[in-house]
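The structure under discussion is supplied below as structure tokens; questions concerning it will follow.
Of the protein chains in this complex, one is absent; all others appear in place.
Chain IDs A, B and C follow the sequence of writing; residue 1 opens each chain.
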Amino acid sequence: MVLQTAEAPCSCMEASENSQSFLKAYRWMLLARLVEEKIASLYRGGKIFGGVFVSKGQEALSVAIGSSLRKGDIFAPLIRDQAGRLAFGEPLLDCLRTYLGSRLGPMRGRDGNVHRGRPKEGMLPMISHLGAMIPAVAGCLMARRFRGIEGTVGATCIGDGGTSTGAFHEAMNLAAVERLPLVMVVANNQYAYSTPNSRQFVCRDLVDKAAGYGIEGHSVDATDLGACLKTLGQAVDRARAGHGPQLVIGSLLRLAGHGEHDDAHYVDPALKESALGRDCLKVAEQHILSSKWAAESTLLDWNEEAQKQIDDAVALTIREPLPDPNQEDWCALATRHLSEG
Amino acid sequence: MVLQTAEAPCSCMEASENSQSFLKAYRWMLLARLVEEKIASLYRGGKIFGGVFVSKGQEALSVAIGSSLRKGDIFAPLIRDQAGRLAFGEPLLDCLRTYLGSRLGPMRGRDGNVHRGRPKEGMLPMISHLGAMIPAVAGCLMARRFRGIEGTVGATCIGDGGTSTGAFHEAMNLAAVERLPLVMVVANNQYAYSTPNSRQFVCRDLVDKAAGYGIEGHSVDATDLGACLKTLGQAVDRARAGHGPQLVIGSLLRLAGHGEHDDAHYVDPALKESALGRDCLKVAEQHILSSKWAAESTLLDWNEEAQKQIDDAVALTIREPLPDPNQEDWCALATRHLSEG
Amino acid sequence: MITYLEAIREAQAKALADDPRVYIYGQDVGQFGGAFKATKNLAQEFPGRVLDAPISEDAIIGSAIGAAIEGMRPIIEMQFADFSTVGFNQIVNHAATMNWRTQLPCPITIRLPSGGTAGGGPFHSQSMEALYAHYPGLIVMTPATVEDAYSMLLEAVAIDDPVIFCEHKYLYYHLKAESLPTEAMPTGKARVARAGRDATIVTYSAMVHESLAAAEELAGEGWEIEVIDLRSIKPLDTDTVLASVARTGRLLAVGEAFPWGGVTAEILARVASEGYDLLDAPPRRLNAKDTPVPYHPNLWGTHRPTARTISAEMRELLRR
Partner (left out) sequence: MITYLEAIREAQAKALADDPRVYIYGQDVGQFGGAFKATKNLAQEFPGRVLDAPISEDAIIGSAIGAAIEGMRPIIEMQFADFSTVGFNQIVNHAATMNWRTQLPCPITIRLPSGGTAGGGPFHSQSMEALYAHYPGLIVMTPATVEDAYSMLLEAVAIDDPVIFCEHKYLYYHLKAESLPTEAMPTGKARVARAGRDATIVTYSAMVHESLAAAEELAGEGWEIEVIDLRSIKPLDTDTVLASVARTGRLLAVGEAFPWGGVTAEILARVASEGYDLLDAPPRRLNAKDTPVPYHPNLWGTHRPTARTISAEMRELLRR
């Protein structure tokens, strides 16, 4: 049956803390990779309306932030955060239900694909407008402070392209002024849709923006899960310890199209062959094997388990009721009696 | 009669290039200071509708950018740029006519106070929304490039508060990507209306933002006219020479209220007594006298000349026709036949 | 005597006192008490709950949304309604869609100092209510009286949805009342501001007072004009409007906003479709002119409707 996201999917050979969390993270990455492959195949089969956006190559960075947070923290994932969502606690079913429009999903068919979340549980549902989630996370953290709740960290993710938005700037500055425990994770995947970094920014390194906000910055090779876990763990710790907002720049290459409709023909072949072009999942796998943290057969078992979990979830979702316009409550307001509907 | 802004108001004792430009700039500063004092007194006399915003303490920085530019350049002044406007070539009458709503002014009573300009002559009329002029200047520079016109510099001004706008960020980044010859002058006058810098940003120095855009940054003591002329001159030169956008941070203290309605009681007395609190006009005067570039009596003559020029301009403006709603052309469109008016 | 502006301050003081979830955020609202002094002394009276914001309207509204998700009830002051264009995306796409998308309400109140004053000019005079009313998920209040300014602002804070609170700058000092109300009409109900039988003016905010002055002027000519104050434009109380038109048979809708679309179009559309048979003459509308709001009072006074132009328009209507 469906794996509960609260439990750690780990049964590793060695018990060192590092290897434990590495393996746990690896399994979320694997699950993310496989579920996105499944969704992409459903898309190709015409089963999904609208776009499909996968995070191939970004799982290490995403899982690292998702698993560095803890229950009670705030997380606003973005387009390519399937792994982080799972690690933070989003049920796998939420993903499928939202993509497939199930009435039982958190968005009930009203919103789709990556636009899902559970705000009551600290996971904000992104709106499409890039940068818009950052001030919202800042506001969540202000609320915690007003309410006297200590020790919360809020994290959110964006791409290289999203750093060009005014929303990013205003929110980072506001968070800095308020010294909020906000971790801003930037996946510098070299492209914003088809636009290469050279047309997006010309600073030496995106981490140079940190000084302009008076906040701490971190850079990490985002093809390396170990490095991601370490860096994001530190950033979250520092935020939690009161050192204010943390800007983390993870460098990698988007290993898929912008969406499944896009063949990414424009990606520079030199980048693909560079260190940035490594597949973080493969790199993690190699690391596990060479460290002898798990045997190849174990990895195969995990793959199978994950696949099974996905198949079960798809089988379940596909039988669920779709939204029905006649049963739909066409009312945008919470205050029903003020609705003009 | 009214001094033509094209001519240099200089008749100085020494002829060194530095002293020449210093004295010329000083006289624009003086004219700016005096015309704003006049407008403030008209305001107190109930002769001006809406707000009055003076630049007391900011004349050195403003005049330095205005006089570093040359004919054919682009300039988008902001609230506190009376001196820079004059130095760049805005007729004194434009100021009075706009404040007093003369139908003969460039805004013809349609817009007021600092919201004036002559876009055909490269001086953009600000809209109120802070940051909004920056991308417009960038666009002017893109146009010059498209049209094959070389050697243009575009400059615009903003306050410490304005750096918090998304508009500032997006435009600085765009200008950097396009490597435009844009000079961004920030008057860090310690307050945005009543809001102290501590509630506006927490970076060590606003110039630290330059690295985040991958552009060159400069800092200057904006109470010191000589330093301003030198720094802004360099920034303009570097922009013109193809080194891309230049960020100049001038530090000073706003020596008046946000507007004439505001007594600025909230300004920290310690700041007033600090070096930032020096009056750049007085400092420049001292410098002139101690350098023996002009005698005290000459300064008095200049003061009188400027005062006379202002009085003449006021006397003229006050007799000019006001906008007449019946003669007004209530049509927002240039394409008249498409107007619904 | 208490002004419209003071009523707004008092409502915020009461909201802060009554509900620990309330805080105020906006430029210069703290120690300084706001550009118009609508938060005067509140930072002092409620330490840590009235905060100065950077010049970042997008982030200000975005942060309010996050805070609301986490159980707070922020009151946001825009320094002028016109600057809400910079926070527009967060309002219409984030705050307004939250409840419908997630079933989690987004109780934020956004105060917009709205409308024209002499010398305000194109960027400090706008009436943006129709923009916000167009988007699903928002409530748009447009109080015209001291009492409503007070009670509706309290209601705005209590309501679970995002409320756009359009307070009119012209009324800030011009309007005074004896005391603050203890009871109030609920939002969503329009008020008959003046009873009449010859024609109905439907209007809101500052134009209620121009319309009342026009009605007074026309009373001197023997006409009894009914004036309806909509109070909120979303929801818009069609029933009260229709009931009035049923009595008078004639409708003039008056608004201070730009002429294309806007509240007056919505009123005419509703009355034409739902109360067609009640009309004895073609309904009319009067709005500002289709140009930016001019700076000089000479132009401004003609750009927006006034008692004089309203009564002229009404005379045309009564002639039909």
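By definition in this document, a residue touches a chain if its C-beta (ideal position, glycine included) is under 8 Å from a C-beta of that chain, and two chains touch if they have at least 3 such contacts.
The shown structure was predicted, so the numbers you read here are calculated from the model rather than taken from an experiment.
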Quiz item: Which of these touches the unseen chain: C:12, C:244 or C:291?
Solution: C:291
Self-check item: Selected from A:166, A:217 or A:277 as touching the chain missing from the view
Solution: A:166
Practice problem: Using the definition of touch stated at the top, determine which of C:134, C:247 or C:315 touches the missing chain. | Solution: C:134
Exercise. Tell me which residue among B:83, B:140 or B:267 touches the hidden chain in the full complex.
Key: B:140
Self-check item: Contacting the left-out chain in the complete assembly, out of C:9, C:209 or C:234
Solution: C:234
Exercise. Since one chain isn't shown, list which residues of chain C touch it in the complete complex.
Key: 82, 85-86, 88-89, 92-93, 96-97, 100-101, 122-123, 130-131, 133-137, 234, 236, 257-258, 260-269, 271-274, 276-277, 279, 281-285, 289-292
Practice problem: Considering the whole complex rather than only what is displayed, give the residues of chain B touching the chain that is not shown. | Solution: 74, 106-107, 110-111, 115, 117-120, 124-125, 127-129, 132-144, 146-147, 166-167, 170-171, 173-174, 177, 331-335, 337-340
Practice problem: Name, in rising order, the residues on chain A that touch the hidden chain in the full complex. | Solution: 48-51, 101, 107, 109-113, 115, 127-130, 161-162, 164-167, 192-195, 199-201, 266, 322-325, 328, 330-332, 339-341
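Note that only the chains that are shown with their structure count from here on.
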Quiz item: For chain C, which other chain has the most distant CA centre?
Solution: A
Quiz item: Could you state the distance in Å from the CA-based centre of chain A to that of chain B?
Solution: 46
Quiz item: Taking each chain's centre as its mean C-alpha position, how far apart are chain B and chain C in Å?
Solution: 36
Quiz item: What whole-number Å value describes the gap between the mean CA coordinates of chain A and chain C?
Solution: 41
Practice problem: Can you tell me which residues of chain A touch two or more of the remaining chains? | Solution: 166-167, 170, 173-174, 177
Quiz prompt | Junction residues of chain C - those touching two or more other chains | solution = 53-54, 56, 58-59
